[in-house]
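The complex appears here without one of its protein chains, the remainder shown in place.
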Amino acid sequence: MKKNNLKAWLYLLPAILFLGVFMVYPLIDVCVYSVEENYNFASQSFTGVGLGNFRYVLSDPYFVQALKNTFIIVAITVPLSTGFALLISLGLSSIKPLRNAFQTIYFLPYVTNTLAVGLVFMILFKKTAYTDGMVNLLINKFGGSSVDFIEGPYWAKMFVMCFYTIWVVMPFKILILTSALASVNQDYYKAAKVDGATSGRIFRKITLPMISPTVFYLVITGFIGAFKAYSDEVALFGTNLNAAGMNTIVGYVYDMLYGDSGGYPSYAAAAALILFAIVFTITYINLTFSKNKVQYM
Amino acid sequence: MIEKKSASLSRVLIYVFLVIWAVIVLFPFYWMVLTSVKSFASYNSEYIPRFFTTEPTLQNYADAFTTVPLGRYFLNTLIFTVATTGLMMLVIVPASFAFARLEFRGRNLVFALFLSLMMIPTELVIITNYVTIVNWNLRNTYLGLILPSVTSVFYIYLLKENFEAIPDELYQAAKVDGTSDLKYLVKVMIPICQPTVVTIIILKVIECWNSYVWPRLITYDANYYLVSNGIQEIRENGFGRENTPAMMAAVVVISVPLIVLFLIFRKKIMAGVSRGGTKG
Partner (left out) sequence: MKIVLKNLTKRFPSRNKKGQDVIAVNNFNFEIPDGQLIGLLGPSGCGKSTTLNLISGLETPTEGRIFFGEEDVTELPPEERGVGLVFQNYALYPHLTVEENIIFPLQNLKGDKKMSREVMHQKAVETAKLVQIDGLMDRKPKELSGGQQQRVAIARALVKIPRVLLLDEPLSNLDARLRLQTREELRRIQRDTGVTTIFVTHDQEEAMSISDLIIVMKDGVVHQIGKPQEVYDNPANLFVAQFLGTPQINVFSGWIRDGKLYIGDEAVLELPEHEDREVWAGIRPEGFIPDENGPFTCNMERVEVMGRDVSVVSNHPQMTGRCIRSIVSSENRFEPDQKKVRFSLKPYKVFLFDRESEERV
């Protein structure tokens, strides 16, 4: 068949145009921004070129706090949600009645507006003058004393934060893991059973190796997603995350761009590039690790 | 015998475990519906919250629509979602078709470039996009909300893979019968790939309905708020802060469309997501 150069480019034109303006150009631009020191958004002028923006961002206590929060969220939610999702998926794949019902329920958080449900979480956990809230009621039942999870101590806020994050990311992980488990050839299990393997051994020697690519996929995307945490935080603690001490790196980027600190695209660019560098490094390490460890690719 | 007993015991444990998680997932939904039908007075009088109400009221729903422009937020989100999804299909379908079906110089190179863009996080480009939209004077406009999200390299990739799975013979048969490329795309390829197309539309609709960050940057006029921004606005300024039942009514109203959509297209959505959607 003859080549249709012109026609092909015509079909591609809209995509290229949009990607060029909103993807490629910004990518170059963000690097430029990040090295323009003392950039003034109003006059569009800057005083020099250098790494000053990075220095400023890295020494900004708000950024350091955001960095710390982000790392804590990542370190807690990624392993917990993945492990927990694996347990639930194993449970799901070992039952027949009600399986569909459970799967449907578990998937619900995926299709809900995280801002909206975040409000519900806030109400469940919040302690106000009128009520200690649902969760504190439970704590009291078991003999503990009430804590304000939304405006109280740091660890309490972090707990809600991680709990909510896990609640939000679970549907995707459960779904992916259940379909991975379902796609393992049943003959392996039959063979193992005939050979008299215990269920623990079957899990370690057959199931886990077979689904290890999926698990690593989830870990990698989990890391990437958790590093970009932001809107869940807003849902729980409001837009002024710095005041709540619960800001994240992405939150810091937006705050620098707009919001209360208002209009420093250079700092935002520097922070975004730092985030990208972190995510890139972690993903790279993950991939190298998984290449060595994943047994069945 | 003993083995049988332990098997049924572990079965019970599995169910208990699964039910606990189901409760954790469902409880917030229950709580939001419950709170939304409690009257303001009775809610505030419950120091210890009650798990049911004997006098349900719909007053909060009326408040949610009258005290804040919830209807407006809804309409905005609807316009935003439909326009973004529609425009995106117009952009990605021809692009996927070109990659899958047309032969042209530089196809592999361009496709590789497209793929490499998949690695770029939104957070990195949002800064310039914000500046671009501000410079184009598109803040507080639908256009400003929509434009940056009408392409998705991932969906182009997904659709292209699907298009390529259609046997060449169908194309040849159509060629011999004098079918133009465009007609082949519309009459044959899209109908055959309908499941994927529907999946992409649904995923994009979910993404649009829940999008928060970009609209927040681009709109400060409440006339252009989407539901997510509306929720945030309600939380911080609406209902005099403490009218939790009205707030919950708004949350219910916002959550219902997607949940209904999900319950209708349950299988399609779950299959689509498991085939390669990550949230957002």
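Order of writing sets the labels: A and B. Residues in every chain begin at 1.
Throughout what follows, a residue touches a chain if its C-beta (ideal position, glycine included) is under 8 Å from a C-beta of that chain, and two chains touch if they have at least 3 such contacts.
In this text the structure is predicted, and so the values were computed from the model without any measurement.
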From the list B:170, B:198, B:222 or B:261, pick the residue that touches the absent chain.
B:170
Return the single residue from B:188, B:222 or B:271 that touches the missing chain.
B:188
Positions on chain B where the hidden chain makes contact:
167, 169-170, 172-180, 183, 187-188, 191-192, 194
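Keep this in mind: only the chains that are shown with their structure count from here on.
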Mind checking the centre-to-centre distance between chain A and chain B? Centres are C-alpha means, answer in whole Å.
16
For the chain B and chain A complex, residues of the former touching the latter:
11, 14-15, 17-18, 21-22, 24-29, 31-32, 35, 44, 46-49, 90-92, 94-95, 97-99, 102-105, 107, 110, 114, 117, 120-121, 123-132, 147-148, 150-151, 153, 156, 181, 206, 209-210, 212-213, 216-217, 227-228, 231-232, 235-236, 242, 244, 247-248, 251, 254-255, 258-259, 261-263, 266, 269-270, 273-274, 277-280
Within the complex, which stretch of chain A touches chain B?
1, 3-5, 7-9, 11-12, 14-16, 18-19, 21-27, 29-30, 33, 87-88, 91-92, 94-95, 98, 102-117, 119-121, 123-124, 128, 130-134, 137, 167-170, 172, 175-176, 179, 221, 224-225, 228, 230-231, 234, 238-239, 250, 253-254, 257-258, 265, 268-269, 272-273, 275-276, 279
